[in-house]
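This report refers to the structure that appears directly beneath it.
Omission of a single protein chain aside, the complex is shown with its protein chains in their original locations.
Order as written gives the chain letters A, B and C; numbering starts at 1 within each chain.
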């Protein structure tokens, strides 16, 4: 384990955290294997982070924890799961965008406090982390990592005002809600209960479900980043945790400790709709799959094309491509196959094989493409490195025209709330106009969905605001700490 | 490494070999990184075997080899690739159906002979292995493994009749062609040249391509199990290696050492069309993807259904489902999402989570299914464990009817030519009638494609015979050694 | 990594720390590869701890650290050493007596503070750890481990009284000296300088040396647990760090920040002389080897024997045996060979081999023993499991009498200052009289060195007190926190 330690003035090497969290709590008298349920839920949230995984449970005064590097299925064996006894569990799967991929950053984060162990799992990115860190350090606290999660955990270790030897967890959590800026969907294990929090803007998703027993009865509760995790553990979707809400899950059920922030317009990350969430998850009351089809339909309305066939870049753009095809009345088909075993390889293509980088991942279906004018739908263009080779690939396979359609607007601004996009300089749409991008990728035509079209597809309104800062630059939180950092 | 050694009388613990092979040979004066090309070709053949991978190259009198357990991308690093210099390379990726997953069985297989090193990569299964082994042992040869490949290699080490101190590789390879029964697509590295062989029935695929250089010129040749490997290395498909043919690939190009067996009707495994090959590979002159769509169309003709939506079990049944939908004039849609990160987990669901096994892998798209009568297309039913839970899953998601359609006939017989299906006792269609299977899986109706319909879809004729023994029990080779073994 | 988290009320699962520490600081303008020197010094201190090892260096504002489980030579490679640049280094090798052998406990311990990174390596055991932990937790600090070292590090993170935004490291270290009870030889890296501390009783050793360059010039300084580490790095012994002293080592040389505690009688652990330290180290001005010979001579004076040959239990008792032999005028010889490759094995001897446990480690030299009356010298008897089988082994090899002589008094009390001995119940001398022990081990006679004789051998006087609490029960520090714990 080689670590380079950043100092207090340079704390921003820390990874963007676009992770998956889960919490499980059994009802009194019900047998729930909480750790096992957490395992399967994390397994379903694997797409949100492949770097490390961990689960913590509590029995009496002791917290049991297992964390490791790699995929959920690699980190956990029956042997490592066995000691994780107890009726409550919290789990985390981590995504890292930096090189500091070390076990020390694996979550859940766990500390001992005056009132026993405290564990925390975090999805999101704190935008005032620098200020919060300095506040902690000024208290004479030492920090062992660069992660936001340690900051949040140590903030929770500090007594709330008016505490008299008995920890007031709701007050401590409330302090998180008021002092911390940015994105945070948190699950906390403290004093034997589980707490679930979602930041006042609801930037990252978090939802609540009921665990169902053998006779259809409710045996416990679950919170998870996405509802797609519920199916694997036999849970029933109840509702989303609301922005600004704090819930307690324990043997007695679910209690609301803090009501949602009604006054504020929520700002769920719209990229969850565009790309990040599983298509079989629900967000704000609808299947993500259907929202993606709607994005395709809006795209068709804005940018129709005179063509013979509509195909999507597999797998993420398939629903948008099907929506597009249905809306313009063209046949939908598959024109690109994706190598399903695409484990990461670090082998370089080498000189002789220089042209093959995209070919590692995609192969054309020639008989489907030959002699046809093709609409190629993708969900987004970030750096713009892949689309050009794909267009060439289709032409080599016989496509007579390639019209590229993107089911989201041009990405022009970095994200500071937990999604790793890229810096300004790397964003192709920040450097080039749409026509220039079209020429750059060699397409016959290029159309992006408008911000308005995207809004129509995902739905907006008094209770359904979204953060679209990566498209608009209109950040819902103060990002002064980050100005100049990635620009 | 724990190994239990089977004795001469019990040699059939050996794994069925449904693997991927590749061979690369540079033309004289052309710079080709043969090992790197072999790596990327194996990477594209990963679906044919995930147990182990290996590459061997030859420089002068020395063969360099690297083999390891796991996926191609795990086995090879730049460090392990670096020593693999030389203008010819052969590679192998291995599939194992038994527990004896050990490095000693990883291929290529390599021995020293009187005339220098000899390496071999094998896809297929030898049906008279027992007799061939005994013949070798009777010669006083010792065998270090239970694999067919060692048998083939040691047969090649034996001088051909009439040899006079100079090895007659063509004659030795010819001996393989006449004495060995069953399936074998072989790539052999001997005396600095590469040889490619395909068994007289052409049971397993093997195809030939040209490596293209920076100016579009031919710089070498490639043989690979499937043409989908060609795209990743910038190669151009030339033709299939014909059943019974022997080719030599070296610095001078490609030479035919043995003509195809014209008299015999070929018998390419039809399951390559149904399921095994990549959809973006070509077999017998057409894209596998299109053949699968054709299977769906034939299925529609034989078993139409009164429904609202056609969906496929992802990913393998998607083209058949699209073909079915187009033929019956119903909309095609996606109703099931597959967890893309489905690494194998050995964690048991546990009591409380008993119902969730299929849910680990699939989630329904509720809004697409609710209130609809659904046709669910799959490519095959082997053991019949998965289809029932899938049908229930669709009903729970709101489907009002589920009609199951299978784009191949009932699987009633085991395979002895290299595809791991199951024993007689495990094959659900061998125990139950179609109606009983329908009841077993809880579908509203069930229709299998007929053998004749399958023949129409994949094409038959004087030069296009197929082995369909798993459906018909009509084996193209003598399988007496195996009678009773899996029945 | 499975961890069971002890709560605040049960913090004493933590391992006794009998470890090795080292610090290296280059003089200004001198090229010293500080990390490499630390590596070789740790290598020489390997006997003080085999569980984990680590080295930290500082370059500008950044600390680089590498820690790992296992032997020093296993933890470090040229690759892991390469990033550890900079003119100061501190290292640690850890001994653990409990099962919680996890990377998270590996040292050096490293945190970020308001004033940059702070690293610490600790040899010893804090006897008021419980109180210190509670004080920290009450400040709202969270603790991530159960080790004393985290407590010490976080105490150093707290501003000293009167600090005004600039850290007063001497004052903070002074606070350690006054508030922490028990054994601590510390090396601390803070603000770019190295600090060395030894507790007021000097319970654990720590010594200072000069690093010598190619022309014999002084190029830097070193502190290490034992002087035996100096030879491997070409360093010259200067003196011991005095009890209660604080030194700063940096580019300017060595500065004394706090004078030794003159008033107090020191209490170096006498077991360092008896067994723990390397025989080629110096303690209090003399070679440990010579002290061990002196222990043997005193033992001879107190317990002579009528015998033909004196042998020692290899390797630790060899000098005592030679001293004994010389004093009584008997020939010294080798009667037992020790298996040099005694890596730990967890294979159980099994039923049939039940008698062989001591035989794994020792073999007799029959021709040296046959027909002789033997004196067998050992350094100590703790649990008493080994001596009986050794006596039997000598008899089987032909010894006609076996007189056991122990070069230290009976061990009757547990150690709370960092040496893992055993609990009261396990100490054979606490349960049995000397005669009973003699019968238990089957010796012809048994003699222990007296406390007074031990004192004569290791030297006592106004400035040379020793802790002999494990023999006398007279603890030099308050051990109330531990009462009942191991008794």
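Methods note: a contact is a pair of C-beta atoms (placed from the backbone, for glycine too) under 8 Å apart; a residue touches a chain by one contact, two chains touch by 3 or more.
Here the structure is a predicted model, which means the values were calculated and not measured.
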Chain not shown, its touching partners among those shown: B, C
Of C:280, C:306, C:436 or C:452, the residue in touch with the unshown chain: C:280
Contact with the hidden chain, among B:44, B:65 or B:411, goes to B:65
Contact with the hidden chain only, please: which chain B residues? 1-10, 61-68, 80, 83, 103, 110-118, 134, 137-144, 146, 153-154, 156-159
Can you name the residues of chain C that touch the chain not displayed here? 31-33, 36-37, 39-40, 43-44, 46-47, 50, 71-74, 76-78, 81, 211, 213-214, 219, 228, 231-234, 278-280, 286-287, 289-290, 315, 318-319, 322, 332-334, 337, 339-341, 343-356, 359-360, 363-368
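We adopt the following convention: only the chains that are shown with their structure count from here on.
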Could you put a whole-Å number on the gap between the CA centroids of chain A and chain B? 37
List the centre-to-centre spacing of chain B and chain C in whole Å, with centres computed as mean CA coordinates. 61
What whole-number Å value describes the gap between the mean CA coordinates of chain A and chain C? 49
Note: chain A residues in touch with at least two other chains are none
